[in-house]
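What you see is the complex with one protein chain gone and the rest in place.
The block that comes next holds subunit A.
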Amino acid sequence: MAALELKNVRKTYGNAAQEALKGINISIDTGQFLILVGPSGCGKSTLMNAIAGLEDISSGAIILGGEDVTTVEPKDRDIAMVFQSYALYPTMTVRENIAFGLKIRKTPADQIAAEVDRVAKLLQIEHLLERKPSQLSGGQQQRVAMGRALARRPKLYLFDEPLSNLDAKLRVEMRTEIKLMHQRLKTTTVYVTHDQIEAMTLGDRVAVMKDGEVQQFGTPQEIYNNPANLFVASFIGSPPMNFIPVALDQESGRSVVRLQGQGERIAISLPMLQTALADGREAILGIRPEQICIRRGQIGDLPLVSARVQVVEPTGPDTLVYVEVNGVQVCCRLAPVDTPEIGSIVALELDVERLVLFEPASGARIA
């Protein structure tokens, strides 16, 4: 049974001309970790607030654990939420913050105490229980906010960009911790973020959103390897996928694209593209930086594109090399030992099996 099911959820604010949510359909199972990711203004926070019941939806249904909660008050939905600003009650101690929800629900005092202890131990905040939120660091506040959510053992956990107020180092630490926690507790979670790395690392399922629509819903690997359209391909991945303008042609019964760097145009055959589609039309060839490598010396009759190295950016674990192909800059991610010199001509080998093609106007996937 689906733990959370969104059925054609639509939302229009007041007299706004455009819908904030244009019919969202998502379903996740118990214990799954769903990521809502997209640029700001894509409707991901609106959707989360709708799931929490903090905002009404215009039409559609929200089904939580088999029960339609579309018109149910937030407090009766059995949902806990971790906010970007943590939203800890400033006048209460950490203990009171964690216990607040239980107290409101009239849980017996000894149970509350036991639950606070369990959560505090889990999050290693036992020594902070008597402090006020203002006496805590950002990371500690973050833990308390998670503790407050965990204490109630709700059906669904919502995380609203919980890491975006932390510094870079702490963010990576907390990311791992959230993942660890989820693996241990198997809590059904919806997590909103604009950070594609968080989306890739944390999610079981990722919904990439833009302009109030889900562009693609799938596992992180599906979304990374098999993007549904140009937007998803450009949004997920860092450095982003390279997009090279090409024409789809045929050559001796195979579909090909021609790439030109420094020197002559080279025909690259596209095994995944039906020849019927290769009618000379314009297309955008997508290739990820790690799917390009540099060949030293000719091997067999593999066609190689030669190009001049323009910029070299060593990042440590790997080196980003920028070359020009078909008039656009193309990024290649190479092992540091492979680093070519600036200005030198290199032979590029493309991983043709993993190339993707998009239509230039609509951004839709061709193959």
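Keep this in mind: contacts are C-beta pairs under 8 Å (C-beta built on N, C-alpha and C of every residue); 3 or more make two chains touch, one makes a residue touch a chain; residues count from 1.
The working rule: contacts and distances are computed from a predicted model.
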Options "Citrate lyase acyl carrier protein", "Sugar ABC transporter permease", "Betaine-aldehyde dehydrogenase" or "Electron transfer flavoprotein subunit alpha": UniProt name of the undisplayed chain: "Sugar ABC transporter permease"
Among A:L21, A:L34 or A:I79, residue touching the chain not depicted: A:I79
Sole residue of A:T91, A:Q329 or A:S344 that reaches the chain not shown, by the stated touch rule: A:T91
Positions on subunit A where the hidden chain makes contact: 49, 52, 54, 74-75, 77, 79-81, 83-87, 89-91, 100-101, 104-105, 148, 152
